[in-house]
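First the structure, which I've put down as structure tokens, then a few questions once you've had a look.
Apart from one protein chain that is not included, each protein chain of the complex appears where it belongs.
Now for chain A:
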Amino acid sequence: MTSIILFLAGLAAFGGWWLAKQRISAKPWLEEGLAGEMPGTGALAIPAAKVGLGVFLAVVGALFALFISAYSMRMGMSDWRSVPMPRLLWPNTGMLVMSSVALQWAVVATRRGDEDVVRISLLAGGFFAVAFLAGQLWVWRQLEESGYLLAGNPANAFFYLMTGLHGLHMLGGLVALGRTTDHAWRGEAPAGIRLGVELCASYWHFLLLVWLVLLNLLTGWADNVIDVCRGLLT
């Protein structure tokens, strides 16, 4: 359970830092007075949707951290046999990176107010994301054809489950991206869709980060790190 504890410790550190700025050592019983006189009043200067996405990403992060915890616990048992990594995972990762880059490009373009670039970069982001998902499905097929079935051994099951869950999160993101792209192509001004584009881009970067962590873990690069952690704990 080390990964989830580390993840939550990170969140707790952030939460503590944020609360420290909110004057939680104030003595409210002494502070009678007009609004606005007190610092730390009212809402954050960020749109609610962004805060909402931030909290949601914390939840998704916890979900994946838990899967990683379970994975590394199971890996520690003596009968562990890893899945061979299909090479196709590399181009897939490239697709996902391109998708993230395209959306970041869209964010920059909305800020500049460049409508055409926004439309094209949103489309490109969606295209690369779909390509990534198709590639992942292809990876599943390759594994299946070489006999690594879901129920074959725990490593296979973890591989399918974690890539599948990541893919589902991409699919959910694609729905939001589809809506934003639709708005852009219907001629809504860049300022009107800026929030949507920014939210999509943040979500994409986050899923890219999750994917890179998963890839590290599944390909075994992270084994050494896990061994060190286990050494510390036992």
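The definition used in the following text is that a residue touches a chain if its C-beta (ideal position, glycine included) is under 8 Å from a C-beta of that chain, and two chains touch if they have at least 3 such contacts; residues count from 1.
The criterion applied here is as follows: contacts and distances are computed from a predicted model.
J.: The chain dropped from view, which UniProt name applies: "MFS family permease", "Cytochrome c oxidase subunit 1", "Peptide ABC transporter substrate-binding protein" or "Imidazole glycerol phosphate synthase subunit HisF"?
T.: Hidden chain, UniProt protein name: "Cytochrome c oxidase subunit 1".
J.: Considering the complete complex, identify which of A:A157, A:A176 or A:L209 is in touch with the unshown chain.
T.: A:A157
J.: Where the complex has a chain not shown, which of A:I24, A:L171, A:L212 or A:V228 is the residue touching it?
T.: In the full complex, the listed residue that touches the missing chain is A:I24.
J.: Footprint of the hidden chain on chain A, which residues?
T.: 1, 4-5, 8, 11-12, 19, 22-29, 31-36, 38, 40-45, 47-49, 51-52, 55-56, 58-59, 62-63, 66-67, 69-70, 73-74, 77, 79, 150-151, 153-154, 157, 161, 165, 234
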